[in-house]
Every structure is written in C-alpha cells, then in structure tokens.
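Encoded as structure tokens, here's the structure I'll be asking about.
Omission of a single protein chain aside, the complex is shown with its protein chains in their original locations.
Should a chain be cited, it is by its letter among A, B and C, assigned in written order, with residues numbered from 1 in that chain.
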Amino acid sequence: MATDADSAGVLGRFVDAIHGPNTMGESRRFWAAFGVVALLMVTFPLYMLESAVTNMSQYLALTLLALSLAVVWGFTGVLSFGQVAFFAVAGYTYGIVGINVAGPLGTMAGLFVAVGVAALFAAVLGYFMFYGGVSDVYVTIMTLVVVLVLKTFLDQTAGDKWTIGEAALGGFNGMPGIPDLALGIGEPFLVFDDFTLFYAALLALLVTYLGLRALLNSDYGRVMVAIREDEDRTEMLGYDVKRVKLTVFTFGGALAGLSGVLYVTYFNYISPSELSLTAASLPVIWVAVGGRKTLLGPIVATVAIERLGLFLSVNVGDWAFVINGLLLLVIVLLLPEGLVPGLRDLVSWIGDRRDEGGTDDTTEPSGEVIE
Amino acid sequence: MTKRVDRRKFLAGGASIATAGLAGCALMGGGSSDTIKLGILEDQSGNFALVGSPKHKASLLAIEEINNDGGINGQQIEYYDPDPQSSNDRYLELTRRMVQQRDVDALWAGYSSATRETIRPYIDQQDQLYFYTTQYEGGVCDKNVFAVGPTARQQLGSVLPYLVEEYGPRIYTIAADYNFGQLSADWVKVLADENDAEVIGEEFIPLSNSQFSSTINRIQDADPDFVMSMLVGQNHTSFYEQKASAGLDIPIGTSTAMAQGYEHLRLDPPAMANIYAGVNYMQEIPTNRNTRDGGFVDRYYDMWPDAPYLNEEAENNYFSIYMYKRAVEQAGTTDQEEVKAALESGITYPAPEAPDGEEIKLVPETHHVNHHMWVMRADENHNVEAVDDRVIDETFLKDTVGCDLTSKDEEKQYTPQDYYEEAG
Amino acid sequence: MAPGVDLLVQFFPSFAKIVLAATGLAIIFGIMGVINLAHGEFIMVGAYATTLAYNGALGALPLVPVDPIGVLPGAVQLPAAMLTGVLVTALFGLVVERTVISGAVPNWIAERTIGRPVVKPMYDRLLDSMVATWGISLIMVQLVRNLYGNSLNGIGIPFGQFSYGNGLSISTYKLVLAGVAALVLLLLYVVFVRTDYGMRARATIQNEGMAKSLGVDTERTYMATFALGSGLAGLTGALYAPLQTIVPGMGGGFLVEAFVAVVVGGASVVVGTLLAGGLLGFVYALFANVWGTFAGRIMLLVVAILVIRFVPQGLSSLVERIRDRWAEVS
Partner (left out) sequence: MSDTADGMDPAVKQTSAELATGVDTDTILKTEGITKRFGGLTAIDDVDFDVEAGELRCLIGPNGAGKSTLLNLITGALSPSEGEVYFRGHDITEMDPHERIRRGLSIKFQVPSVYEDLTVRENVRLPIQRLASGAERDERMADALAAAGLSAKADVAASALSHGEQQQLEIGMAASLDPDLLLLDEPVAGLSVDERAEIAERITQLNEERSIAFVVIEHDTDFVAEIADHVTVLHQGETFREGSIEEIETDPEVQRIYLGGETDA
C-alpha cells in the first residue's frame, strides 16, 4: 500500500507549510526545544497543583487573544485596541446561548454562534473602517472608542429589560452562571472544566499556533506581511488591500472570540471589566513585549506577564504595578522588537562569539540578523 | 546546580518562564494543620484601595486580637492576604489559590458586587465558607455566602423615612448607572411608597462621569424636598464639591457617601453639609464600644497609626471574624459544614455599631445581619453627628421572597423585581 | 428659562474640560509623533502638586524653611499653588523626556559603560511610545498611591455660584475655566505663530529632515515641546484640583476626552482642539441636558466615531478645505 509514502508526503507538505521567512523557528534545535516545552505542558497537571493548572488554562485562553492581535497588528500592520471587544462580545454571546439552550448542544451551539458573532462584529467594524478610508493610528483610536462605547453601554444593562431569554446581561456586575463547554447530545460525555479545560485550551493553542504558521508562510501570509511593510506598493501589485485587511481583521475577531469563549467557560462568568481601558491595552502589551512580528513572542509574554502579575500580587503587594511598569519600560526601551526576537539575537550573538573562539571582544550584537 | 541548568532550558523554550515561577511557589506549601487558616482578599492597590484598605487593616486587627487572646479553641489563626489589585480576574485566581493551595477554613473577599459575582460560582462549586462584608444591593441567598454588610433596603430604610419626616415627600434620585445604583433606586421607590412619598425624578450616572453641571441643573429644575444619592466611586465623589459650589443646598440622603470613602474628611467643607448617611457603622458612631478609651477606634489606630479612616466595611470585617470565632467555638471544629451550621444557629456579637447591652444578630435563614442602623448628618464644618438610630431587620429575603437556607440550599440573588412579583 | 441659555451655560464646562484635557496631548502628538498614554497621569501630577502645595506640604520639604504658599496673602495662595503644579509637571515631563522618550540619559550612561547607545528615541514611533508611556502610567499611579495614600484632602472650589434664573445656578469657577481654556488656545496660537520656538516646532512638523538641514536643533525642539505639553497637562490638573477628587487614578477620567478630541480635531493643534472642544462639548451638553448623562457620554463617543469615519483628517482639515475654497473664489 502506498499509505506510508502518502502520509510522509502529507507530513512533508505540512512541514513545508509551517516553515518560511515570516515565522521564527526553523532549526532542529528549535523543534527539539518546542517538543520539550510541549511535553512539559502536556504533563503539567502531573507536577503542578490544581490551582496552577486551572490558572494556566486561563493564560492559555488569553494567548489566543494575544495571537489574534499578533495576526492583525504584527503581521498585517493594523493596530487594534478592539480585540477585547470581539473577545467580550463572544463571551456574552456564548453566555446568552449557553444559559438559554440547556445541555451540551447549547454550549456547542454557543461556541459556534459566539465565534460567528465576534467575526461578524469585526467584519462590520472592519468594513466601516477600511472601506471608509480610516487607516493607521485612526484605526487604533477608533477601535478604542468602540470598546469604550461597548463598555459604557454594558455597564448600565443591569435591569430586567436587558434580559435575553433566561440570560440577564447583568450590567456592571456581569453575567454569572455561564455553563462549561460540553460535548455530547442530550447527556454530555465530555465537560470542559479544570483539567479537561486545560487540555482543550492547550490543544486550541497548539492548533492555532501551527495553523497560523502555515497561514503566514502561505501566499496569503506573504501578502499580509507585504501590506504591513508597504500598503501602497502592495495595492499597486494588484492586491485588494482593503479586502485583505478586512479578511484578516475578521479572522482576528473570530480568534479573539474563541479566546473569549474559552475564557468565560473558565470563569463561568463575564463582566464589562473585560472592556476597561486597562483590559483593552493588555493584548497590546503582551504582543509588544513578546515581539509583534513573531507568534511565539506574544504567547510567551502573555503567560509570563499574567503569571508575573499573580506572583507579584502574592509576594510584593502594593509595589506590583510599579515593578510591572518598570519591566515593560525596560523591555520597550532596550528591546524594541520584543523579548523573543531580543533573546534570539542574544542567543545567535553568543553562538557567533563561541564560534569565533570567544576571543574577539569587538563583536557587536547583530540586531539585524534575520527576521 | 542542576536546577539552574533546568531553568535556563526553560527560558530557551519560552513558555515555561512561568513554569519555573510556579514551581517555586508550589514548594512553599500551606501552613501547619494545627492553625486556623483564613484568607483575606481585600484591595490594597488599584481603584478600590481607598475603601478596601481599611477592610484589610481591620481584619488584621481582629486576627491579632484573637491570637493575643489565645486564639480560637486554643488554635492560632494564620492568615493569607495577597493583594487582588482591584481586579476581578485576579480575585478568581487568588480565590482558587486560597481554596486549593492554602486550604483556608474561611474566606473574606471583595469590595464590589462584581467581584462577589466573579468568585461566587467557584465558591459554590467548592462549598467554601465565604464572608462578603460590603454594604450592597441585597438579595444574595446562597448557602455558602454570609453577606454580613447592610443591604440597600436596610440603609435606605433608615435614612429615607427620616428625611421624609424632616423635609417632605418629594424625592429626586441620582444613582450610579449600574446594578447597585439601579437596584438601590428601585428600593427608593419601594420605600417612598411605604412612607407616602414620591420619586419625582431619577437620573443614572455612568461610573466614568465626573461632570455634574447638567445633573445639578436638572435637580434644581425639579426642585425636590430632598435628594437620594447612590453615587459610587471617585469620579462621582466630585458631585458633592460641584453641587456645593453651584449653590445646590437641598438636603441629600445617601447610602454610599461618607461611611465608606470618608468624603467628609477628604473634601473641603462645606461640600458635605446637610448630607445624611444611612449606615450601620462609621468611625463617628457614638457608641461606648466604639469611642471609649481603648474602644474599637483606639485599638484600630494603635495598630495602624497612619490609617486615614475606619470605615463601614472595616467594622463588618471585624465583627464577622469574631462571629466566625464564636461559631467555631460552638461547633468545636473548623469543618466548614459544621461551622456553617453553627453560624446558622443564631450567632450574635456585641459589634461596635451597637450600643452597650445590645448584640447584632446573624439571621440563620438568610445569612444576613439585622444591623443597628444610624442616620449620620454632616454639618457645614463636616462634623458628623447621629440624628437617629434603630435596629433594622433584613426583611426582603426573609419575609418577601422567603429565602430559608436552614431548610433549602440556594445559590441565587433576588432583585426588587422579585419584590414586585411577590407583592403582587 | 429658555432652554437655549441653559444649554449655553452647560456648554461652557464641557468645552473647558475637553479643550484643557486635550491640548497637552495634542501638542506632543502633533509635533513629536509621540502618543502619551500617561497623559492622564501627568494631569494627576499637576493636581497633586497643586493640592500638596496648597495644603502646605511644600513647607515639609527639607530645604524649605517655611511653607512658601502659606505666607502668601489668601487671595493668591491658590494661583501660587497652581503655578507650582504647572512647573512641577513641566519639570517632571522634562525628566521623562530625557530618560524615556529621547533615551538621552540611559544612552549617556551606556556610552560611558558599554560604549554604545542602547535606546532609540521614541520620536515618531507612535506605537512604541504608547507602550512605553503606558508603563510610565502604571508606575506613576501606584507610586503616588504608595507615597501619598489613596487620596488627598481636597481644595474648595473658589468664586461661589452664578445664578441664571428660575432657581438654576452653576459654579462660577466652571465658567471661568471655559475662559481659561480659550485663553490657553489663544496663547498657543501666539506661541506657534510668533515665537522662534513656534517656528521651529512648525518646521519640524512639516519636514523633520528639512528642518534639521536648515539648522533647527530638532532635539531641543522636542525637549521643549514635551515640557510644554507636560506643563499644559499640569495646568489642567491644577485647574481641576478644586473640582475633582484627588486620587491617584484621577487621570483616567481625562484620557478618553483627550484622545477623542485630538483625533476629532486633526493635525492643527490650536484650530483642531478648538473645533473638537466646540463640537464635542456641544454634543455632550445637549444630550446630557435633555436625555441625561448616559446619553451625553455615549453620544460624545458616537460622534467621535462618525468624525473619524467621515473626516479622517479631523475637523481642522475641513477648515483648511474651506479656507482654500475661499482663496479660490476670491
């Protein structure tokens, strides 16, 4: 049978698909390290306390939010403060469907409807902006204003008139009682809570990461990067820049929506505080700190910053924000490309020095190696 | 040495910087088992620090007093008090950590209702004994939650009848545009009905708003006998300064100002002149337990000489920790279900808010407290005096919707809508 | 009372707040290409410095023998405290510019230790400057909280009230602020049109490379601009110190208005801010007056979205278009 050869072919094509100049991590060493980390994550519940595992599922859910911004901003050049809006809209939508339609069917429907509504919202907003000639920093501010409008509106939806079926939007206090995501018809055969939610989030991240690598190294991904680098040039090569931006923005909305659904199933609750100015800036911070032109950077930075925040709140108390801010400042000043590209440059610099026998002290760190 | 190498590997791998941090924490572990472990999650930084920090301080005062006095049943109290930074996400993370990692025997957590609602699903999942101490809109009927602060109905029920009596029946309501404000405004209507008064105008103010000229204008236009103000947060505090400077001198009743954020001390007089707060406690409450030498106020400032104020919720944290002590002593164990049962046996405590000889009572059926309520008035110079006081029972849950946690376990929050439905 | 008069009176405070919140941000954004997300916190610094000076905290400093504000006659105490607030914030802005925005201080140290600069200036790096100033804002809020506690005692609002009939009245101070806002815009106009700094600044906006080649010391211009912008933020903080509650997070309440006004206003600092303040102030006053504060806030944001969508270059570009049209006709 030819299955062997075929699967090797499929695998080969897959390996080809996820490599290319638009993403970091080509070498055998990289994939070895990747494997080690993946293994550490898969076995995470074995050597960690339960609270660490459940908290980690929250961070993993948030990495998808960070990736949604990395795709939109880091790879297509559209800085959006609105990812939290799609995140929250999906969270609320999932809540409304999940509370109203009982059983696992309701939650599965909720997942799809929520991601769909988030994508639709992004598409409408994106159409309004991109086809209306709004660009650059104005997109950024406009998305921020949209978030603020949504928050001001949701804060006051406490009364009974803001009840959709069984689900009360709940105003500032938020919407409690959102069910866990479950698979099955009638009786659930798999409910995503605690450990299962952790694995679901981990799987979602892994699939998203590899999928995005494939996307970014595809023809379409090359066009995205081309738009980031030079919008006019790309238009003049015959690409419909508005449509590509709209498509990517919509996709980013859907990914942020998926993140939102995972996040609310962790909390079983959502409130407008996800739309505060602080919350809206967090994805930007994660992506900027990690390295916006990478996929690994935002993932690492999201987990690290969130975990560090918890660590500081437990151990440092009222100086936590100061330390957080200082770290941010130092990274932005010293590593403007982000933590992960900075580390990579450092590693290759050390590698170069070692190759040269370590005697040559004049070697400059070569920031412009490759991207 | 091996450990360092491992860490470097983690760093190279990226995502596990966090892993290394977690491992470090996990090693620290919980305390020894012959202590009683309490979790105190109160905001020491962020937006709610102003009101959260006194709660934190008063909790520590109660714990220190109890420990110095020999502990509970001979066991010392060990407490964990990380800072949730006024963030609901952080509250949930820390609550999980308190429950799973620290295995706390009881938890005090949160200022806002949003925080309570964030962690309540998890509290109920774990059947964790939880004290919520903020004055709030009321209606939580939950077998694991002891909401020991006064409810809007209790607070408004003390001040509104007094103002109707003093000034007349025409009320103008201004309230923060969110759950607490909207529900409180509903309670104002209910109480107005009960006291033959009427609400002639109502405005809800977004939490982010700090400009009040048009609001002041609308109040002047309506010309009510008095205003009921349920404004919340620092942005809204500006209202009092702005209305004074605009010359709006209509009396104002409130359930939110002064007792929590001590506006009468922070704002320049006469911003708070002629404001009447319906509260179960504030630093100026004239009870012997509170103000005598060595009383509650003295002990608080002995321990925290730099503290700016001793607020309403601080006292709620304080007396509820003592109520917990009594319940554990009665149960003879820290087993949470047995302590809950003990708390449901009609525990009382001589709280600082109550005059000598009186104890406030935790109602078994509703997990709420029949508070001794005060009407406190600030004058031109921001001196605060008590003009009225009486015990007000929590009646909404108990009588109107019939919440009885001693016979039926519930985990929900009722609203004034339920009041209307029950009332017919 | 005619609703027209009422609306007019209500318009002044909204106009004042929007204009005063926005000018400092607009100048730094327009001239340096830096988005200062810590703008609200600069305003907070102004309010804190003013309040502390007014409450006699200057006298508590080690080198100050007596409280310098306290010995002044009562009538000038508040203005003196406000001036302190402006100066402190401008100075603070200068420090931030040298250490973070231009990176001059870290680079000076780095050049003497590791022999090369380590920081690239934030000029015209909109997004990086946003992240960096966001970090500054986090630090400042909590640092002030740790140093001065959760709130300061307030300053009373001066000038009493202004009655305009039928039992309606407003704080006179709020009307005065509208005058101050107009005055600030006028002064800025003079600065930009009449002074050497103004010429340099405008040249730098037009074409940085060209300005440099013509001998404009752009770095000095940037430094002065950031200090000026910070001073204006400080002025806003000083002026609003009596009106607001003095808490570390108070700056957040200005940030949204400031951003929206800058974007709605467009490239020209003075004209843009004036028009944005006018339009947004009117929208807010109208909707807040007739339908309540919630309507006012939502409509302010909605109008901002519509302006960005339909006049992406801002209101000042409309004026230029009209001016050009006129030039064509005449």
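We take it that a residue touches a chain if its C-beta (ideal position, glycine included) is under 8 Å from a C-beta of that chain, and two chains touch if they have at least 3 such contacts.
If you're wondering where the values come from, they're calculated on a predicted model, not measured in any experiment.
In the complete complex, the hidden chain is touched by one of A:237, A:330 or A:347, namely A:237.
Note on the undisplayed chain: of the listed residues A:78, A:226 or A:295, the one touching it is A:226. Hidden from this view is one chain, which touches subunit A at 21, 219-220, 222-223, 225-226, 229-230, 232-242, 244, 371.
Going forward, only the chains that are shown with their structure count from here on.
Viewed as a contact network, the protein chains are fully connected, with every chain touching every other. Distance from the subunit A centre to the subunit C centre is 34 Å, each centre being the mean of its Cα atoms.
Multi-chain contact residues, meaning those touching two or more other chains, occur in subunit B at positions 45, 177, 204, 206, 208. Shown for subunit A are the residues in touch with two or more other chains, namely 152, 156, 318, 320-321. For subunit A in complex with subunit B, the touching residues are 33-34, 36-37, 40-41, 44, 47-52, 54-56, 58-59, 152, 155-156, 158-160, 170-174, 176-177, 267-269, 271, 273, 296, 299-300, 303-304, 306-311, 313-315, 317-318, 320-321, 340, 343, 347.
The part of subunit C that touches subunit A in the complex is made up of residues 35, 37, 100, 103, 106, 116, 118-120, 125-128, 130-132, 134-139, 141-143, 145-146, 252, 255-256, 259-260, 263, 294, 297-298, 301-302, 304-305, 308-310, 312.
Only residues 79, 128-129, 132-135, 137-138, 140-142, 144-146, 148-149, 152-153, 156, 277, 281, 284-285, 288-289, 318-322, 324-329, 332-334, 336, 364 of subunit A touch subunit C when the two sit together in their complex.
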